[in-house]
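Heads up, one of the protein chains got dropped from this complex, but the rest are sitting where they should.
Think of it as A, B and C in the order they're written, each chain with its own count starting at 1.
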């Protein structure tokens, strides 16, 4: 937990992704909280998210994880829209039931040019994680 | 290129994902070809796929890569719907323009319990890849 | 922190890697603690571990992380020597100084066939991590 405050507000971030990242709307992804280097998002379950076996499709989990990392990074550097993912690694841990997904992200390292973070994904109401993600964002040169 | 033939037909695979994987429909993902341990898929560009910067959102690339690996694996083991992704790693190489995405997947190793494959992602009409993916599928025990 | 006890003792694990994993001896890797699904190891700095820039070489960090995941997994399933790494992903966070490395590992998921864990790597005496690793072990069928 950082003592510094978030460099972008929850409403501003939500508005940014509402306008510029339509996948978040399609997937029902909402921002729950943003701090300095940490963020929580929620994906509302809907039948479009399933895959064979009746579980939540992997790419939907990747989408909320990627959005959460974006929130984590912008929470530290402010509204730098062109921060972009350069790599993402996901390990699926347990088959999520048909329920909302909670993503808890935090920064591992913020550098001048790269930010690395991790996200733990949970099914709402279940203690054990359904997936774990690490990802890297490239930060455009700042004046 | 394998001399063995695909263990699932293109139409049967397309029907399977049409019915059981709604994300593929949402994203306009279609099967172009399936062989034994190789597959090609295409994602039709639409404005829902963009992200800030006017490029294709990372999770859309992950979605077509994951579907392509599913085709690669089912091309070798037949219609085993409960083969599931256990891990996926993506490196973003170039910002894709607003154009269709082509995914070319191939198997790296098919074992009794795990299959590992890689996918190269291209923007239609461009030679250099936009992303590279490796992924692992867990194969349920077969009688 | 688990309330179950480790399924392999620290001395037995150290003896196993001393005998069967010569790299750990070459790299000066020692077991500090093993619990049920968690382990800590230390790599004693020596000049063979450096790389250009005077920092610790990446593969040495990967070696201690891999050994730590082995300890984490054997701490849960006992002396199953043929548990083998199937994938490993490392993100380098900060250039480590020429100092001992501490690896703190924990389980993310133990399944019948796969175990997934993560390891945070630190330079001795420094709070911020130098690298983060996730890895997957394949567990041979048990009677």
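The definition used in the following text is that a residue touches a chain if its C-beta (ideal position, glycine included) is under 8 Å from a C-beta of that chain, and two chains touch if they have at least 3 such contacts.
Since this is a predicted model, take the numbers as computed values, not measurements.
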Which of B:38, B:66, B:104 or B:118 contacts the chain that the document leaves out
B:118
The one of A:31, A:68 or A:87 in touch with the missing chain is A:87
Missing-partner contacts on chain C, residue numbers
16, 20-23, 26, 47-53, 55, 57-60, 62-63, 66, 81-82, 84-92, 95
Absent-chain interface residues of chain A come out as 86-87, 89, 113-114, 136, 138
For chain B, which residues touch the unseen chain?
89, 91, 93-94, 108-109, 116, 118, 128-129, 132, 134, 136
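Operating definition for what follows: only the chains that are shown with their structure count from here on.
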Remotest chain, chain B as reference, centres from CA atoms:
C
Quick check: which two chains are joined by the most contacting C-beta pairs?
A-B
Whose C-alpha centre lies nearest the centre of all protein C-alpha atoms?
A
For chain B paired with chain C, centre-to-centre distance based on mean C-alpha positions, whole Å:
33
Averaging over Cα atoms per chain, report the distance between chain A and chain C in Å.
28
Residues within chain B bordering two or more other chains
86-87, 89
